[in-house]
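With one protein chain removed, the remaining protein chains of the complex are shown where they sit.
Residue numbering begins at 1 within each chain, and the chains themselves are lettered A and B in the order written.
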Amino acid sequence: MLKDITLGQYFPGNSVIHRLDPRTKLLLVVVYIVALFTAKWFVSYALVLLCLIVIIGISGVKPRTILKSLKPLLFIILFTGILNLFYTEGKTLVSFWISTITYEGLTRAFFMILRISLLVTGTFMLTYTTSPVSLTDGMESLLRPLRHLHIPVHELSMMMCIALRFIPTLTQETDKIISAQKARGADFESGNLVARAKALVPILVPLFISSFRRADELATAMECRCYHGGEGRTKLKQLQYRARDAVAFFLGAIVLASVILLRIFGL
Amino acid sequence: METKAISVEQLNFAYAGGEDTPTVQVFENLDFSVEEGSFVAVLGRNGCGKSTLAKHFNAILLPSGGKVSVFSMDTSDEDALLDIRKCVGMVFQNPDNQIISNVVEEDVAFAPENLGIPRDEIRRRVDEALEIVGMTKYKNHAPHLLSGGQKQRIAIAGVIAMRPKCIVLDEPTAMLDPRGRREVMETIRRLNEESKITVVLITHHMAEAALADRVVVMEHGNILADGTPKEVFSQVQRLKDARLTVPETTQLLYELNQNGYDFSLDSLSVEECAQAIYKTFA
Partner (left out) sequence: MTPILQVVDLCHTYGEGTPFCHDALQNISFSIEEGEFVGIIGHTGSGKSTLIQHLNCLAKPSSGQILFRGEDVWKDKAFTRDVRFRVGLVFQYPEYQLFEETVYDDIAFGPKNMGLSKEEIDRRVRRAAGFVGIPEENLQKSPFDLSGGQKRRAAIAGVIAMEPQVLILDEPTAGLDPAGGEKILQNIRAYQKALNATVIMVSHSMEEVAACADRLIVLNEGAVAMMGTPHEVFSHAQELEKIGLDVPQVTRVFLRLRQLGMDVDPAVYNIKDAVSALMKYRGVNADA
């Protein structure tokens, strides 16, 4: 069922990772990604993997949840791996029929799979440990300088906050509509691609209509609660950097520096 | 002169038509007012104009003729818009579509944040509002995991955090089960009695309306009956003609009267009704 998707979900908790300032976490994700793409050989990958394992350990998110979240992406990960496996030129390892597997291909495929998995898991850790509201707050705060370029930063982050709020509501609703149409004999499983695409109409039309209705009611409710854009707004939870954020930045910098250093030495 | 919480004078309003939809005239010279501190229930069938009327109370809709004022502020005065909305809070039928955040306390903080209230004060108001609706325990929960009645109480807390003088509730219990309905009605009653907030409750549940100080029955944009619950519900025939029901207690006494008895129709509560029957029969 749709309920099983954990993408972008938030698991409330009280670990140090949960309590870090969202801006710190956002910036560290960037550092993490840079480190990941700088990594070249086993040693540096191992270092990044170790960091991730430590973070997961501290956060208290269950490893099973993380494996489950990778499941929907399994196809893409394997597909990229296989492409790299067969289409990298180099020293031939095995060759059969028209395809050859090279030594370079094998290592490249391995690193590719590792890189995507680490990338996805690392960014998921951000949403797992940060409530959507503080995430949007953090983003708004980091992007604030862009206001001078006339980019509506507040509006964008408000939109994101509402979108995240309505994901569970809309998945529940989709489940309900699917059941209701099934009860009327709708068949979503058989037939060719065109037939299946057509079978989605009875779900999509009601879903769109109800989303518009919701949006309309929500807009009125927001107006009733004095919403008038970002001007003059205050916040219940002000973002504040603390000592732990400094520590986190420091550790992040060390990891990045190590990975760069390892790259220079080709490890 | 005592100020009225809400005063509607000679209200005219029509939903503008489009190319193939005709213009719908909802109100023609409607007069209506609500005393400060009172608890008024507005009854009527779907489409009788009760929701449209409610939307005039905090300037979501503006009159096309006549005047609506709340606590002496004209709703068409744009400069007073935020003050009007702060004064008259609104709660709607579907709690899912009025909750903005996925953490309960952050949702309750939404209105005070919009009003630019300092942080410490927001904290105080959020805690107070959650206390009033009895949801303090859930302040860090995700709203979509709560029951309907709890969600609706969060929506009410989100409005009380503005410290309004009046709350207008548009069928707040229509989507709830009996348990949720009781929770919400109990909260509304306490807001009125303890926090002295003026309440306008739009409903088609007769038993809920019977809890108010005053009941107003609307039909086709007009006021059909207006008075205390006892006065209004004793006009059984008139309400029936408007295709509305009356509470079962009144209905029972009315039917007994059709069988030759002479009960007065103002025994609304179960206790009063049982006593009246007991006196006559035993």
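By our rule, a contact is a pair of C-beta atoms (placed from the backbone, for glycine too) under 8 Å apart; a residue touches a chain by one contact, two chains touch by 3 or more.
Here the structure is a predicted model, which means the values were calculated and not measured.
Undergrad: Out of B:V24, B:I60, B:L81 or B:A174, which touches the unshown chain?
TA: Of the listed residues, the one touching the omitted chain is B:A174.
Undergrad: Quick one: which of A:I58, A:V201, A:A246 or A:L261 touches the chain that's been left out?
TA: Per the contact definition at the top, the residue touching the missing chain is A:V201.
Undergrad: For the chain left off this view, which of B:V24, B:I60, B:I223 or B:L252 is in contact with it?
TA: The single option touching the absent chain is B:L252.
Undergrad: Who touches the missing chain here, B:D31, B:E121, B:E193 or B:E271?
TA: B:E271
Undergrad: List the residues of chain A that touch the chain left out of this view.
TA: Considering the whole complex, chain A reaches the absent chain at 176-177, 179-187, 201-202, 205-206, 209-210.
Undergrad: Just the residue numbers, please: which parts of chain B touch the chain that's not shown?
TA: Chain B touches the chain not shown through residues 45-47, 93, 147-148, 171, 174-175, 177-180, 204, 207, 243-245, 247-249, 251-252, 255-256, 259, 270-271, 273-275, 277-278, 281-282.
Assume only the chains that are shown with their structure count from here on.
Undergrad: Contact residues on chain B for chain A in the complex?
TA: Residue list for chain B touching chain A: 58, 60, 82, 85-86, 89-90, 92, 94, 96-103, 105-106, 109-119, 122-123, 126, 140, 142, 144, 155, 158-159, 162.
Undergrad: Which residues of chain A touch chain B once you look at their complex with the stated criterion?
TA: Going through chain A, the ones touching chain B are 10, 12, 131-133, 161-162, 164-165, 168-169, 172, 213-214, 217-218, 220-228, 232-238.
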